[in-house]
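Omission of a single protein chain aside, the complex is shown with its protein chains in their original locations.
Up next, chain A:
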Amino acid sequence: MNIHYDERLDGELKSFEKADVLRDLQTSIPSLALLHREEDLRPFECDGLAAYRILPMLVALPETLDEVQTLLKRCNALGVPVVTRGAGTGLSGGALPIERGVLLVMSRFKQILSVDPDARMARVQPGVRNLAISEAAAPYGLYYAPDPSSQIACSIGGNVAENAGGVHCLKYGLTVHNVMRVDIVTIEGETMTLGSEALDAPGFDLLALMNGSEGMLGVVTEITVKLLPKPETAKVLMASFDDVEKAGRAVGEIIAAGIIPGGLEMMDKLAIKAAEDFVKAGYPVDAEAILLCELDGVEADVDDDCETVRAVLEKAGATDIQQARDEAERARFWAGRKNAFPAVGRMSPDYYCMDGTIPRRELPRVLKGIAALSEESGLKVANVFHAGDGNMHPLILFDANREGELELAEDVGGKILELCVAAGGSITGEHGVGREKINQMCSQFQADELTVFHALKAAFDPDRLLNPGKNIPTLARCAEFGAMHVHNNELPHPELPRF
(Lines give C-alpha, C1' and ligand atoms only; values in the text may rest on other atoms or scores of the structure.)
Protein backbone atom coordinates (compact mmCIF):
# COMPACT_ATOMS: atom_id res chain seq x y z
CA MET A 1 0.00 0.00 0.00
CA ASN A 2 0.99 3.63 -0.23
CA ILE A 3 2.37 4.29 3.23
CA HIS A 4 2.55 8.06 2.82
CA TYR A 5 -0.11 10.28 4.32
CA ASP A 6 -2.52 11.04 1.53
CA GLU A 7 -4.66 14.11 2.13
CA ARG A 8 -7.23 12.94 -0.40
CA LEU A 9 -7.80 9.74 1.58
CA ASP A 10 -6.61 10.55 5.09
CA GLY A 11 -7.95 14.09 5.54
CA GLU A 12 -6.60 17.55 4.91
CA LEU A 13 -3.70 18.95 6.88
CA LYS A 14 -3.07 22.59 7.70
CA SER A 15 -0.25 24.30 5.88
CA PHE A 16 2.84 25.41 7.75
CA GLU A 17 6.57 25.70 7.15
CA LYS A 18 9.04 23.43 8.90
CA ALA A 19 11.29 26.40 9.74
CA ASP A 20 8.42 28.25 11.41
CA VAL A 21 7.40 25.25 13.49
CA LEU A 22 11.00 24.63 14.53
CA ARG A 23 11.46 28.27 15.53
CA ASP A 24 8.17 28.32 17.43
CA LEU A 25 9.03 25.18 19.42
CA GLN A 26 12.61 26.29 20.11
CA THR A 27 11.34 29.59 21.43
CA SER A 28 8.44 28.28 23.49
CA ILE A 29 10.35 25.29 24.96
CA PRO A 30 14.05 26.20 25.01
CA SER A 31 14.94 23.13 27.09
CA LEU A 32 13.36 20.64 24.66
CA ALA A 33 15.64 18.30 22.71
CA LEU A 34 14.51 18.80 19.10
CA LEU A 35 16.03 17.07 16.10
CA HIS A 36 15.57 18.57 12.66
CA ARG A 37 18.52 17.60 10.42
CA GLU A 38 18.02 14.69 8.10
CA GLU A 39 20.86 12.61 9.54
CA ASP A 40 19.41 13.03 13.06
CA LEU A 41 15.90 12.17 11.93
CA ARG A 42 16.95 9.03 10.05
CA PRO A 43 17.00 6.65 13.09
CA PHE A 44 13.33 7.46 13.72
CA GLU A 45 12.02 6.80 10.23
CA CYS A 46 10.33 3.50 11.13
CA ASP A 47 9.11 1.40 14.02
CA GLY A 48 9.15 -2.43 14.19
CA LEU A 49 7.44 -2.56 10.79
CA ALA A 50 10.67 -1.73 9.04
CA ALA A 51 9.30 -2.04 5.52
CA TYR A 52 7.50 1.27 6.13
CA ARG A 53 9.88 4.23 6.35
CA ILE A 54 9.13 7.92 6.40
CA LEU A 55 11.29 10.78 7.69
CA PRO A 56 9.44 12.93 10.22
CA MET A 57 9.58 16.71 9.93
CA LEU A 58 10.93 17.03 13.48
CA VAL A 59 11.69 14.71 16.38
CA ALA A 60 11.04 15.88 19.96
CA LEU A 61 12.57 14.06 22.93
CA PRO A 62 10.97 15.64 26.01
CA GLU A 63 12.17 14.88 29.50
CA THR A 64 9.50 16.61 31.56
CA LEU A 65 5.74 16.67 31.71
CA ASP A 66 5.88 20.42 31.21
CA GLU A 67 7.69 19.97 27.90
CA VAL A 68 5.08 17.47 26.70
CA GLN A 69 2.25 19.82 27.64
CA THR A 70 3.74 22.85 25.95
CA LEU A 71 4.72 20.86 22.87
CA LEU A 72 1.16 19.62 22.44
CA LYS A 73 -0.28 23.07 23.07
CA ARG A 74 1.96 24.61 20.43
CA CYS A 75 1.33 21.85 17.88
CA ASN A 76 -2.40 22.22 18.50
CA ALA A 77 -2.17 25.98 17.96
CA LEU A 78 -0.11 25.59 14.78
CA GLY A 79 -2.16 22.66 13.43
CA VAL A 80 0.89 20.37 13.34
CA PRO A 81 0.26 16.58 13.57
CA VAL A 82 1.94 14.68 16.41
CA VAL A 83 2.89 11.00 16.28
CA THR A 84 3.87 9.53 19.65
CA ARG A 85 6.51 6.83 19.79
CA GLY A 86 7.82 4.66 22.62
CA ALA A 87 10.56 2.12 22.00
CA GLY A 88 9.57 1.80 18.35
CA THR A 89 9.02 -1.96 18.45
CA GLY A 90 5.40 -1.89 17.22
CA LEU A 91 4.61 -4.15 14.30
CA SER A 92 1.81 -2.26 12.57
CA GLY A 93 3.44 1.08 11.81
CA GLY A 94 1.53 2.78 14.62
CA ALA A 95 4.55 5.00 15.28
CA LEU A 96 5.36 5.51 11.60
CA PRO A 97 6.22 9.20 11.29
CA ILE A 98 4.33 11.61 9.10
CA GLU A 99 6.40 13.82 6.76
CA ARG A 100 4.62 16.94 7.89
CA GLY A 101 4.47 16.18 11.59
CA VAL A 102 6.37 16.02 14.85
CA LEU A 103 7.46 12.64 16.17
CA LEU A 104 7.09 12.79 19.96
CA VAL A 105 9.50 10.23 21.39
CA MET A 106 8.77 9.30 25.02
CA SER A 107 11.87 7.15 25.54
CA ARG A 108 13.41 9.55 28.07
CA PHE A 109 10.50 8.96 30.45
CA LYS A 110 12.13 5.81 31.77
CA GLN A 111 11.83 5.94 35.53
CA ILE A 112 10.17 3.34 37.69
CA LEU A 113 8.58 5.76 40.17
CA SER A 114 7.52 3.26 42.83
CA VAL A 115 6.87 -0.40 43.52
CA ASP A 116 4.39 -1.07 46.32
CA PRO A 117 4.53 -4.77 47.16
CA ASP A 118 1.70 -4.69 49.70
CA ALA A 119 -0.70 -2.94 47.31
CA ARG A 120 0.80 -5.01 44.46
CA MET A 121 1.22 -2.18 42.00
CA ALA A 122 3.96 -0.19 40.34
CA ARG A 123 3.96 3.41 39.10
CA VAL A 124 6.10 3.83 36.02
CA GLN A 125 6.86 6.27 33.26
CA PRO A 126 5.84 5.28 29.72
CA GLY A 127 9.39 4.72 28.44
CA VAL A 128 10.06 1.94 30.97
CA ARG A 129 10.61 -1.40 29.28
CA ASN A 130 7.97 -4.06 29.87
CA LEU A 131 10.48 -6.56 31.28
CA ALA A 132 12.07 -3.94 33.55
CA ILE A 133 8.83 -3.77 35.53
CA SER A 134 8.90 -7.49 36.27
CA GLU A 135 12.59 -7.22 37.14
CA ALA A 136 11.88 -4.41 39.61
CA ALA A 137 9.03 -6.42 41.15
CA ALA A 138 10.94 -9.71 41.32
CA PRO A 139 12.57 -9.08 44.73
CA TYR A 140 9.04 -9.05 46.19
CA GLY A 141 7.98 -12.26 44.44
CA LEU A 142 5.77 -10.25 42.09
CA TYR A 143 5.68 -9.65 38.33
CA TYR A 144 3.82 -7.78 35.58
CA ALA A 145 1.83 -10.37 33.63
CA PRO A 146 1.51 -9.26 29.96
CA ASP A 147 4.63 -10.43 28.14
CA PRO A 148 4.69 -9.53 24.46
CA SER A 149 7.52 -11.30 22.62
CA SER A 150 9.33 -7.96 22.40
CA GLN A 151 9.19 -7.51 26.19
CA ILE A 152 12.93 -7.06 26.52
CA ALA A 153 12.74 -3.90 24.40
CA CYS A 154 9.16 -2.64 24.15
CA SER A 155 8.01 0.12 26.48
CA ILE A 156 4.94 0.12 28.67
CA GLY A 157 3.58 3.32 27.07
CA GLY A 158 3.52 1.55 23.72
CA ASN A 159 1.94 -1.48 25.39
CA VAL A 160 -0.94 0.74 26.55
CA ALA A 161 -1.27 2.34 23.12
CA GLU A 162 -1.51 -1.07 21.44
CA ASN A 163 -3.19 -3.01 24.27
CA ALA A 164 -0.30 -5.46 23.94
CA GLY A 165 -0.75 -9.15 24.63
CA GLY A 166 1.71 -12.02 24.73
CA VAL A 167 1.76 -15.75 25.27
CA HIS A 168 -0.03 -15.68 28.62
CA CYS A 169 -3.12 -13.64 27.70
CA LEU A 170 -5.75 -16.33 27.94
CA LYS A 171 -5.16 -16.72 31.66
CA TYR A 172 -3.71 -13.35 32.66
CA GLY A 173 -5.27 -10.93 30.19
CA LEU A 174 -4.04 -8.16 27.94
CA THR A 175 -2.59 -4.80 28.90
CA VAL A 176 -6.11 -3.41 29.49
CA HIS A 177 -6.65 -6.00 32.23
CA ASN A 178 -3.42 -5.16 34.01
CA VAL A 179 -3.29 -1.37 33.97
CA MET A 180 -5.02 0.45 36.81
CA ARG A 181 -4.45 4.04 35.91
CA VAL A 182 -2.86 6.25 33.29
CA ASP A 183 -2.05 9.94 33.28
CA ILE A 184 -2.39 11.50 29.87
CA VAL A 185 -1.85 14.86 28.24
CA THR A 186 -4.54 15.91 25.77
CA ILE A 187 -3.86 17.60 22.44
CA GLU A 188 -4.82 20.84 24.19
CA GLY A 189 -2.04 20.27 26.71
CA GLU A 190 -4.30 19.48 29.68
CA THR A 191 -3.35 16.68 32.06
CA MET A 192 -5.93 14.08 33.00
CA THR A 193 -5.90 10.96 35.18
CA LEU A 194 -7.92 8.00 33.91
CA GLY A 195 -8.68 5.02 36.11
CA SER A 196 -7.45 5.01 39.67
CA GLU A 197 -5.34 3.09 42.14
CA ALA A 198 -8.63 1.81 43.49
CA LEU A 199 -10.25 -0.95 41.42
CA ASP A 200 -12.64 1.44 39.66
CA ALA A 201 -13.16 5.15 39.08
CA PRO A 202 -16.26 7.35 38.77
CA GLY A 203 -17.59 8.25 35.32
CA PHE A 204 -17.00 6.57 31.98
CA ASP A 205 -14.30 3.92 31.67
CA LEU A 206 -11.94 6.14 29.71
CA LEU A 207 -9.06 3.98 30.89
CA ALA A 208 -10.44 1.07 28.84
CA LEU A 209 -10.92 3.39 25.89
CA MET A 210 -7.33 4.65 26.12
CA ASN A 211 -5.89 1.11 26.03
CA GLY A 212 -5.37 0.18 22.40
CA SER A 213 -6.23 3.65 21.11
CA GLU A 214 -2.87 3.86 19.30
CA GLY A 215 -1.95 7.35 20.42
CA MET A 216 -5.02 8.84 18.76
CA LEU A 217 -6.69 10.26 21.89
CA GLY A 218 -3.90 11.52 24.13
CA VAL A 219 -0.28 11.06 25.15
CA VAL A 220 0.36 8.73 28.09
CA THR A 221 2.82 10.18 30.60
CA GLU A 222 2.49 7.86 33.60
CA ILE A 223 1.09 4.39 34.20
CA THR A 224 0.14 2.39 37.28
CA VAL A 225 0.19 -1.34 36.66
CA LYS A 226 -1.09 -4.25 38.67
CA LEU A 227 1.49 -6.77 39.89
CA LEU A 228 0.78 -10.44 40.51
CA PRO A 229 2.48 -12.95 42.80
CA LYS A 230 4.73 -15.18 40.74
CA PRO A 231 3.13 -18.61 40.31
CA GLU A 232 4.74 -21.19 42.56
CA THR A 233 5.59 -23.35 39.61
CA ALA A 234 5.20 -23.60 35.84
CA LYS A 235 5.48 -26.81 33.84
CA VAL A 236 5.35 -27.24 30.12
CA LEU A 237 4.24 -30.12 27.92
CA MET A 238 5.15 -30.40 24.27
CA ALA A 239 2.92 -32.54 22.07
CA SER A 240 3.65 -33.53 18.47
CA PHE A 241 0.96 -34.15 15.88
CA ASP A 242 1.04 -35.63 12.39
CA ASP A 243 -1.84 -33.39 11.40
CA VAL A 244 -2.48 -29.70 12.03
CA GLU A 245 -6.22 -30.18 12.43
CA LYS A 246 -5.71 -32.74 15.18
CA ALA A 247 -3.51 -30.27 17.03
CA GLY A 248 -6.17 -27.61 16.64
CA ARG A 249 -8.84 -29.92 18.02
CA ALA A 250 -6.63 -30.87 20.95
CA VAL A 251 -6.57 -27.21 21.98
CA GLY A 252 -10.36 -27.20 22.26
CA GLU A 253 -10.29 -30.47 24.20
CA ILE A 254 -7.89 -29.03 26.79
CA ILE A 255 -10.22 -26.07 27.36
CA ALA A 256 -13.23 -28.39 27.42
CA ALA A 257 -11.54 -30.33 30.23
CA GLY A 258 -11.88 -27.17 32.33
CA ILE A 259 -8.23 -26.18 32.20
CA ILE A 260 -6.97 -22.68 31.40
CA PRO A 261 -3.27 -23.08 30.63
CA GLY A 262 -0.87 -20.24 31.38
CA GLY A 263 0.27 -20.53 27.77
CA LEU A 264 -0.99 -22.62 24.87
CA GLU A 265 0.95 -22.22 21.64
CA MET A 266 0.94 -24.01 18.33
CA MET A 267 3.51 -24.04 15.52
CA ASP A 268 3.31 -25.64 12.09
CA LYS A 269 5.96 -27.63 10.28
CA LEU A 270 7.76 -24.71 8.65
CA ALA A 271 7.86 -22.75 11.90
CA ILE A 272 9.07 -25.82 13.82
CA LYS A 273 11.90 -26.36 11.36
CA ALA A 274 12.93 -22.71 11.42
CA ALA A 275 12.95 -22.59 15.23
CA GLU A 276 14.82 -25.87 15.55
CA ASP A 277 17.50 -24.81 13.07
CA PHE A 278 17.92 -21.53 14.96
CA VAL A 279 17.82 -22.39 18.69
CA LYS A 280 17.97 -26.22 18.88
CA ALA A 281 14.97 -26.33 21.19
CA GLY A 282 14.60 -30.08 20.77
CA TYR A 283 11.51 -29.77 18.55
CA PRO A 284 10.41 -32.78 16.47
CA VAL A 285 11.18 -31.58 12.93
CA ASP A 286 9.14 -34.36 11.34
CA ALA A 287 5.90 -33.32 13.07
CA GLU A 288 3.21 -31.42 11.16
CA ALA A 289 2.42 -29.37 14.26
CA ILE A 290 3.41 -29.03 17.88
CA LEU A 291 1.53 -27.70 20.85
CA LEU A 292 3.27 -26.14 23.82
CA CYS A 293 1.05 -26.18 26.88
CA GLU A 294 2.26 -24.43 30.01
CA LEU A 295 0.46 -25.00 33.28
CA ASP A 296 1.23 -22.71 36.17
CA GLY A 297 0.02 -22.15 39.69
CA VAL A 298 0.29 -24.05 42.95
CA GLU A 299 2.54 -27.09 42.56
CA ALA A 300 -0.01 -29.72 43.57
CA ASP A 301 -2.65 -28.40 41.14
CA VAL A 302 -0.15 -28.10 38.32
CA ASP A 303 0.84 -31.74 38.72
CA ASP A 304 -2.82 -32.78 38.61
CA ASP A 305 -3.43 -30.63 35.53
CA CYS A 306 -0.36 -32.02 33.75
CA GLU A 307 -1.84 -35.49 34.11
CA THR A 308 -5.22 -34.35 32.80
CA VAL A 309 -3.67 -32.54 29.83
CA ARG A 310 -1.44 -35.49 29.01
CA ALA A 311 -4.48 -37.76 28.87
CA VAL A 312 -6.36 -35.25 26.68
CA LEU A 313 -3.43 -34.96 24.28
CA GLU A 314 -3.07 -38.71 23.99
CA LYS A 315 -6.75 -39.07 23.25
CA ALA A 316 -6.52 -36.27 20.69
CA GLY A 317 -3.95 -38.28 18.76
CA ALA A 318 -0.63 -36.75 19.78
CA THR A 319 2.22 -38.85 18.36
CA ASP A 320 4.60 -37.83 21.11
CA ILE A 321 4.31 -35.95 24.42
CA GLN A 322 7.25 -34.60 26.37
CA GLN A 323 7.22 -32.78 29.66
CA ALA A 324 10.14 -30.47 30.30
CA ARG A 325 12.15 -32.21 33.02
CA ASP A 326 13.62 -29.09 34.52
CA GLU A 327 13.68 -25.32 34.29
CA ALA A 328 16.45 -25.41 31.66
CA GLU A 329 14.44 -27.66 29.37
CA ARG A 330 11.30 -25.59 29.92
CA ALA A 331 13.25 -22.46 28.94
CA ARG A 332 14.53 -24.28 25.85
CA PHE A 333 11.02 -25.35 24.77
CA TRP A 334 9.91 -21.73 25.05
CA ALA A 335 13.03 -20.35 23.40
CA GLY A 336 11.98 -22.01 20.16
CA ARG A 337 8.57 -20.37 20.25
CA LYS A 338 9.76 -16.98 21.46
CA ASN A 339 12.41 -16.88 18.73
CA ALA A 340 10.09 -18.11 16.00
CA PHE A 341 10.03 -14.75 14.25
CA PRO A 342 13.79 -14.23 14.01
CA ALA A 343 14.14 -17.94 13.22
CA VAL A 344 11.87 -17.55 10.23
CA GLY A 345 13.83 -14.41 9.41
CA ARG A 346 16.90 -16.60 8.87
CA MET A 347 15.10 -18.69 6.25
CA SER A 348 14.13 -15.78 4.10
CA PRO A 349 15.48 -12.29 3.34
CA ASP A 350 12.22 -10.76 4.60
CA TYR A 351 9.06 -11.85 6.31
CA TYR A 352 5.78 -10.19 6.94
CA CYS A 353 4.03 -11.00 10.23
CA MET A 354 0.24 -11.04 10.39
CA ASP A 355 -1.89 -10.86 13.53
CA GLY A 356 -5.43 -12.05 12.85
CA THR A 357 -7.70 -13.64 15.43
CA ILE A 358 -10.37 -16.25 14.84
CA PRO A 359 -12.71 -18.40 16.89
CA ARG A 360 -10.57 -21.50 17.43
CA ARG A 361 -13.12 -23.79 15.79
CA GLU A 362 -12.39 -22.04 12.49
CA LEU A 363 -8.69 -22.93 12.60
CA PRO A 364 -8.72 -25.83 10.10
CA ARG A 365 -10.66 -23.80 7.55
CA VAL A 366 -8.47 -20.72 7.92
CA LEU A 367 -5.26 -22.78 7.75
CA LYS A 368 -6.51 -24.37 4.54
CA GLY A 369 -7.25 -20.91 3.18
CA ILE A 370 -3.76 -19.73 4.09
CA ALA A 371 -2.21 -22.79 2.41
CA ALA A 372 -4.17 -22.04 -0.74
CA LEU A 373 -3.04 -18.40 -0.73
CA SER A 374 0.54 -19.55 -0.21
CA GLU A 375 0.37 -21.91 -3.14
CA GLU A 376 -1.32 -19.40 -5.41
CA SER A 377 1.21 -16.66 -4.64
CA GLY A 378 4.28 -18.89 -4.48
CA LEU A 379 5.20 -17.34 -1.11
CA LYS A 380 5.84 -19.68 1.80
CA VAL A 381 3.87 -19.08 5.01
CA ALA A 382 4.96 -20.29 8.45
CA ASN A 383 2.26 -20.38 11.13
CA VAL A 384 2.76 -19.65 14.79
CA PHE A 385 -0.37 -19.37 16.79
CA HIS A 386 -1.43 -18.26 20.27
CA ALA A 387 -3.76 -21.24 20.09
CA GLY A 388 -5.45 -20.73 23.42
CA ASP A 389 -6.90 -17.38 22.46
CA GLY A 390 -7.22 -17.81 18.71
CA ASN A 391 -4.53 -15.29 17.76
CA MET A 392 -2.68 -16.34 14.58
CA HIS A 393 0.67 -15.05 13.45
CA PRO A 394 1.17 -16.28 9.89
CA LEU A 395 4.64 -15.24 8.72
CA ILE A 396 4.79 -14.63 4.99
CA LEU A 397 8.27 -15.21 3.56
CA PHE A 398 9.41 -12.95 0.74
CA ASP A 399 12.35 -11.10 -0.74
CA ALA A 400 11.93 -7.34 -0.90
CA ASN A 401 14.72 -7.10 -3.46
CA ARG A 402 12.61 -9.01 -5.95
CA GLU A 403 10.46 -6.70 -8.00
CA GLY A 404 6.86 -6.72 -6.72
CA GLU A 405 7.35 -9.28 -3.96
CA LEU A 406 6.68 -6.90 -1.06
CA GLU A 407 3.43 -5.91 -2.72
CA LEU A 408 2.61 -9.58 -3.26
CA ALA A 409 3.31 -10.33 0.42
CA GLU A 410 1.10 -7.42 1.48
CA ASP A 411 -1.62 -8.68 -0.82
CA VAL A 412 -1.44 -12.20 0.64
CA GLY A 413 -1.42 -10.71 4.15
CA GLY A 414 -4.48 -8.60 3.40
CA LYS A 415 -6.31 -11.67 2.10
CA ILE A 416 -5.39 -13.68 5.19
CA LEU A 417 -6.91 -10.93 7.35
CA GLU A 418 -10.05 -10.97 5.25
CA LEU A 419 -10.25 -14.74 5.84
CA CYS A 420 -10.07 -14.02 9.59
CA VAL A 421 -12.88 -11.44 9.36
CA ALA A 422 -15.01 -13.84 7.31
CA ALA A 423 -14.45 -16.52 9.98
CA GLY A 424 -15.88 -14.15 12.60
CA GLY A 425 -12.52 -12.90 13.81
CA SER A 426 -10.51 -9.73 13.72
CA ILE A 427 -7.74 -8.23 11.61
CA THR A 428 -5.62 -7.63 14.68
CA GLY A 429 -5.35 -9.39 18.02
CA GLU A 430 -2.46 -7.55 19.59
CA HIS A 431 -0.27 -5.72 17.06
CA GLY A 432 -2.74 -2.95 16.31
CA VAL A 433 -4.03 -1.42 13.10
CA GLY A 434 -1.49 1.37 12.75
CA ARG A 435 -0.81 2.36 9.18
CA GLU A 436 -0.40 -1.22 8.06
CA LYS A 437 -3.97 -2.46 8.33
CA ILE A 438 -5.79 0.79 7.72
CA ASN A 439 -7.41 -0.55 4.54
CA GLN A 440 -8.44 -3.86 6.15
CA MET A 441 -10.39 -1.89 8.75
CA CYS A 442 -12.82 -1.21 5.91
CA SER A 443 -13.59 -4.92 5.66
CA GLN A 444 -14.04 -5.38 9.42
CA PHE A 445 -16.30 -2.40 10.06
CA GLN A 446 -19.21 -0.79 8.29
CA ALA A 447 -19.33 2.91 7.57
CA ASP A 448 -21.70 3.56 10.51
CA GLU A 449 -19.32 1.87 12.93
CA LEU A 450 -16.36 3.83 11.58
CA THR A 451 -18.46 6.96 12.02
CA VAL A 452 -18.85 6.14 15.72
CA PHE A 453 -15.08 5.72 15.98
CA HIS A 454 -14.64 9.12 14.35
CA ALA A 455 -17.07 10.56 16.91
CA LEU A 456 -15.01 9.09 19.78
CA LYS A 457 -11.91 10.59 18.24
CA ALA A 458 -13.60 13.98 17.80
CA ALA A 459 -14.44 14.07 21.52
CA PHE A 460 -10.72 14.10 22.32
CA ASP A 461 -9.02 15.49 19.23
CA PRO A 462 -11.47 17.29 16.94
CA ASP A 463 -8.75 18.57 14.58
CA ARG A 464 -7.31 15.05 14.14
CA LEU A 465 -3.77 16.05 15.02
CA LEU A 466 -2.85 12.99 17.09
CA ASN A 467 -1.43 10.22 14.89
CA PRO A 468 -3.47 11.09 11.78
CA GLY A 469 -3.82 8.47 9.06
CA LYS A 470 -3.64 5.55 11.53
CA ASN A 471 -6.04 3.14 13.20
CA ILE A 472 -9.40 4.36 11.83
CA PRO A 473 -9.75 4.91 8.08
CA THR A 474 -11.77 7.77 6.68
CA LEU A 475 -14.91 6.86 4.76
CA ALA A 476 -13.21 8.27 1.66
CA ARG A 477 -10.38 5.75 2.07
CA CYS A 478 -12.83 2.87 2.42
CA ALA A 479 -14.76 4.06 -0.63
CA GLU A 480 -11.51 4.14 -2.60
CA PHE A 481 -10.48 0.65 -1.61
CA GLY A 482 -13.89 -0.81 -2.22
CA ALA A 483 -13.70 -3.23 0.66
CA MET A 484 -16.41 -1.41 2.58
CA HIS A 485 -19.39 -3.49 3.62
CA VAL A 486 -22.28 -3.14 1.28
CA HIS A 487 -25.57 -3.56 3.10
CA ASN A 488 -28.83 -4.31 1.37
CA ASN A 489 -27.12 -3.61 -1.92
CA GLU A 490 -26.83 0.04 -1.05
CA LEU A 491 -23.42 1.55 -1.26
CA PRO A 492 -22.83 3.45 1.98
CA HIS A 493 -22.38 7.19 1.55
CA PRO A 494 -23.00 7.37 -2.20
CA GLU A 495 -22.29 11.10 -1.99
CA LEU A 496 -18.58 10.45 -1.40
CA PRO A 497 -16.30 10.77 -4.40
CA ARG A 498 -14.61 7.48 -5.35
CA PHE A 499 -11.14 8.06 -6.64
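Worth a mention:
Here is the rule we use: a residue touches a chain if its C-beta (ideal position, glycine included) is under 8 Å from a C-beta of that chain, and two chains touch if they have at least 3 such contacts; residues count from 1.
Definition applied: contacts and distances are computed from a predicted model.
When the unshown chain is looked up in UniProt, the name that turns up among "Glycolate oxidase subunit GlcE", "Iron ABC transporter permease", "ATP-binding cassette domain-containing protein" or "Nitrous-oxide reductase" is "Glycolate oxidase subunit GlcE". Of the listed positions A:Arg108, A:Lys230, A:Arg310 or A:Arg332, the one in contact with the omitted chain in the full complex is A:Lys230.
If you put the hidden chain back, the residue from A:Asp40, A:Glu190 or A:Glu327 that touches it is A:Glu190. In the complete complex, the residue from A:Gly11, A:Gly252, A:Gly282 or A:Gly345 that touches the missing chain is A:Gly252.
Note that of A:Val176, A:Val219 or A:Ala340, the residue touching the chain absent from this view is A:Val176.
The chain omitted from view is touched by exactly one of A:Leu209, A:Ala371 or A:Leu408, namely A:Leu209.
Listed here are the chain A residues that touch the chain not shown: 116-121, 140-142, 162-163, 165, 169-170, 173-174, 176-177, 186, 190-194, 196-206, 208-209, 211-213, 229-232, 252-253, 255-256, 258-260, 297-298, 300-301, 303-305, 357-361, 386, 388-391, 424-433, 437, 441, 444-446, 448-450, 452-453, 455-460, 471-472.
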